[in-house]
Every structure is written in C-alpha cells, then in structure tokens.
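Let me begin by handing over the structure; questions about it come next.
Missing here: one protein chain of the complex. Every other protein chain is in place.
Then we have subunit A:
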Amino acid sequence: MKYLHLIWAALFRRKTRTILTLLSIIMAFLLFGLLDAVRVSFAEAGQSANGAERLQTGAKLSFIQPLPKSLQQQIAAVPGVKDVAHANWFGGAYQDPHNQIFTFAVSDNYLDVYPEVEVDANDRKAFDATADGVLVGDILMKKYKWKIGDRLPLQSQIFPNKEGSKNWSFQIVGTMKSKDNKAFQSQMIVLHWKTFDETTPYNRGAVGWYVSRVSDVNQSDRVAKAIDALSANSDHETKTQTEQAATKNWIKQMADIGLIVTSIMGAVFFTLVLLTGNTMMQAVRERTNELAVLKTIGFSSRKVLGMVLAESVMLLLLGGLVGLALVSIIGAALPAMSGGMINGAHVGAKSWGLGIALAVAIGFVVGAVPALRAMRLNIVDALAGR
C-alpha cells in the first residue's frame, strides 16, 4: 500500500494518454458487460422454480413444425402429468413491422401452468369471455400507454385472417404481471388459440407446442420419455424436454449466442491487449531514467517489476470497474430495451466477477513485457541514456 501513491502518480504521468487509454478500456468493458448480460440471460432462460415443473413438447424435426391438437388428451393421460396447455407462435407487429411483440395464441388453461404470472380475477374472467380478447403484459401496457378496453391492431408475421389479411384486431381485456418481474409474460401478449385457429386458414387444429406440469419434478425424465413414446414412429414425432432445455434449444436454433458473444469479446479484448500493451510499453520506455533512479536508491528489480505490473493492473481495473458500473446502470434498462429478451437482473455478480478477473488477467498480460524490461534494466546504461 505504501507504494500506491507512486504507482498512481506514474499511471497519470501523462494524463491525456492515460485518460484516452482508460476510455478505450471503459468502452471494452461496457461492451463486455452488456454482451455478457445477454449471454447469461440466454444461458439462464427458463430457469425458475416453476420452470423445473414444466416440460415442453415440440416437434422433433423442428420447432416450426406443428403438432396435432389431439395429442393434448393423450399427454394429459400420461401418469405424472398434472396439467397440459398449448401455444402457437403468432408474432405480432405493432404499427411498424420492425416493432415486434411476442404474441402467442394459447389454450384456455395456459395461464394455469404459469402460476408465477399474476392476472386479476376480473381480467381473467373477461379474457375467458371475450373471443377476440387479449391479455397484455404490464410492461407493454406502460410502454405503449394502452388501456383496458383499447382495440389493438397487430400484424402477424405468418398468419392471415379469414379475409386473407395479416392485419388482426383484438381487444385488450386485462393485464399480466410477473410476480418476480422476471417472467417473460410481462412483455408479451396472449390471445385465444380457439379464435386464432378458427380465423386463420393456415392452422386448422394444429398446435405449436405443449407445456405440461408434472406432479413430481424427480419424475420429469420418465414423463418426458412417456410423452415422446406417444408419437414414436408417427409423422409428428415429438421431443419433450424441460422448459430450460427447450428455451436453450430454441435460442440455439436461432443463433449460438455464447459463440457470438465470445467471438466479439475475443476480438475486443485482443485489440485492447494490443492497445494497452503499446501504451504500457511507451509509458515504461519514457520512464527508463526514473526507473533507473528507483533502482539506484535501492528498489530491487523485483520491486520495480511489481510496481510496473501493479500499474498495468490498476489501469485495467480502473477502466474495467468504471465500464462495469456503467453496465449496471444501463443493465437496469435492458429488459425494456430488449422487449424482455434480456433480463437486466443478470448484470450482476457474475458479470462483475468475470469482468474483474478479466481486467486483472489482461493487466498482467499487458504489463508483463514492460515489467520484465524494467526489471532487467541496467542502471548504468539507463542513467547514461544508452
């Protein structure tokens, strides 16, 4: 600690250069924090106490292949299954095709298998009684300033209505709220599957996927196998898995988020290593005489090595901590910004821990060469300017 002022003073010897380098590090860690939040969010998708009780059954071939409605009764009869609901992708765009809102056509009991989603009893009653009624997540209600009773025009990505138009109109009859503010349903819309099925000529009794609640979590594997056995060797073979695994697979079919994030961060940190490494080399080179003076008055080579390494680590840590602090602030706004795809709460301990570890590791890497040069510095040559 008694060398801290010396290291700090050396770090800010050239203020402009250090601040510019710090800005680069802050930007790199800001990007890291945001991307890591995305990665963690996707990695933890579907993880919840209630999620552990749920199994998702989709077509084995692809998640876009529909399943027959008749399967519902068969699944319900499998021992260990408490309840079975189903849903279809609707894909609603509001006002602008780019303004996508997660919208699903669901069975009447869909909300029963999601006890973490709160719906007011009156709203639920209104939903059950209104064929073109929809329940809207509370975050969406606030975002678009919608009110119960409003007509909601939505454009489906795929499904036309009876007139052949993809423009649908619904009535907002209630709101859905997540008990822990984490549930995806807070940012989605559900409509009646029956209405959807009767309106679009594209469906006709088909179901996107089934969601089953099991009575004993420890029996999930057995139940999943039993459900899949129902469709074995048919034209609609199924794959049943936990909600978490299903969500991960669904995401993986879109993109390998982990690989993308790792690739981007690899490139960013590689550039950061070159940039800060160059800065540190330059900083140490122009301080050759000062380092020689320190060695002259009795600082050992190891102490000089340690001080240069500490300077490098401090530079990275300083930038990293500021970057991660900014991520924490921005992270709180992520759920709204991402339409619920990214959960801001994940910009937390994991990202901080990994970020700090990375900052320290990069600090050591970029500081290693200049620190070794400083350690090996020959006092006589350095003082003579050779």
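Here, a contact is a pair of C-beta atoms (placed from the backbone, for glycine too) under 8 Å apart; a residue touches a chain by one contact, two chains touch by 3 or more; residues count from 1.
Everything below uses one rule, namely that contacts and distances are computed from a predicted model.
Asker: Looking at UniProt, which of "ABC transporter family protein", "Anti-sigma factor RsiW", "Putative ABC transport system ATP-binding protein" or "Gluconate 2-dehydrogenase alpha chain" names the chain that isn't shown?
Answerer: "Putative ABC transport system ATP-binding protein"
Asker: Would you indicate which residue among A:His5, A:His98 or A:Lys145 is in contact with the undisplayed chain?
Answerer: Hidden-chain contact among the options goes to A:His5.
Asker: Which of A:Arg54, A:Arg213 or A:Lys295 touches the chain that is not shown?
Answerer: Residue touching the absent chain, from the options given: A:Lys295.
Asker: List the residues of subunit A that touch the chain left out of this view.
Answerer: Considering the whole complex, subunit A reaches the absent chain at 2-3, 5-6, 9-10, 12-13, 289-290, 293-302, 379-380, 383-384.
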